[in-house]
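Below is the structure I would like to discuss, written out as structure tokens.
Yeah, one chain of the complex is gone here, protein chain that is, but the others are all in their spots.
For chain A:
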Amino acid sequence: MLLDQQPAYVLHARPYRETSLLLECLTRDHGRLGVVARGVRRERARLQRAQLEPFQPLALDLLLRGELATLRGVEPVGMPLRLAGDAGLAGLYLNELVVRLTGRQDPQPDLFEAYDRTLPRLAEEGTLAWQLRRFERDLLASVGYALQLETEADSGEPIMPEGWYRYQVEHGPVACTAGAARVIRGADLLALAADQRPDAAGVAALRRLMREVIRFHLGGAELHAWRVLAAAMSRR
């Protein structure tokens, strides 16, 4: 199958055979694809290789056959996005999250849109953690693990802003008392559902919740980017 001018981002590149790269790309219409970029590690292909960096919106011409696609053409779309500082580390986290939580050739148009929307937001001053929570919410929803944020797990009762809840993965929020371990305010769950940024404590509580959920869906594994982000943030 030939794909023409497919909107895509490179998530990761690793050396493949003698002079090629094996790219993991997030495409708009075909989900994540493994793409072989032939010969781009040769000296004279330096320009093409520079275009195949992450965070750059691209239009790819691909030949999709079997497990892997082959790159036939690449064109940058729009201005290159520069994610400096913590935004760059956060971008690498996004990429790891997408690769680890999605399968290849599983079309997820919503995910592409969420990713495309999130990247420029990472560069916004002071909202980095919140932007990551929004993306995690959208990613989980698009791969079929949507969080239940507005109603209680068993009773179906609406979540109360002033209530306290424990979130049980694959089940939902269960009401509990304020002092209990790993609890989150109803207001924070509702804020995430309504896409309204809560206060810093709320964002931190949502981060803990998301980690728990993501770890569960990774079969208990950790993301490497968590170590990097944790160390970077601890020096703030």
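By definition in this document, a residue touches a chain if its C-beta (ideal position, glycine included) is under 8 Å from a C-beta of that chain, and two chains touch if they have at least 3 such contacts; residues count from 1.
Just so it is clear, contacts and distances are computed from a predicted model.
A single chain of the complex does not appear, and UniProt lists its protein name as "Recombination protein RecR", one of "Sarcosine oxidase subunit delta", "Carbon monoxide dehydrogenase", "Recombination protein RecR" or "ABC transporter ATP-binding CydD". Of the candidate positions A:6, A:27 or A:95, contact with the hidden chain is made by A:95. Considering the whole complex, the residue from A:11, A:101, A:132 or A:205 that touches the absent chain is A:11.
Even with one chain removed from view, chain A keeps its contact list with that chain: residues 11-12, 14, 18-19, 24, 47, 50-51, 53-56, 76, 79-80, 82-86, 88-89, 91-93, 95-96, 99, 223-225, 227-228, 231-232, 235.
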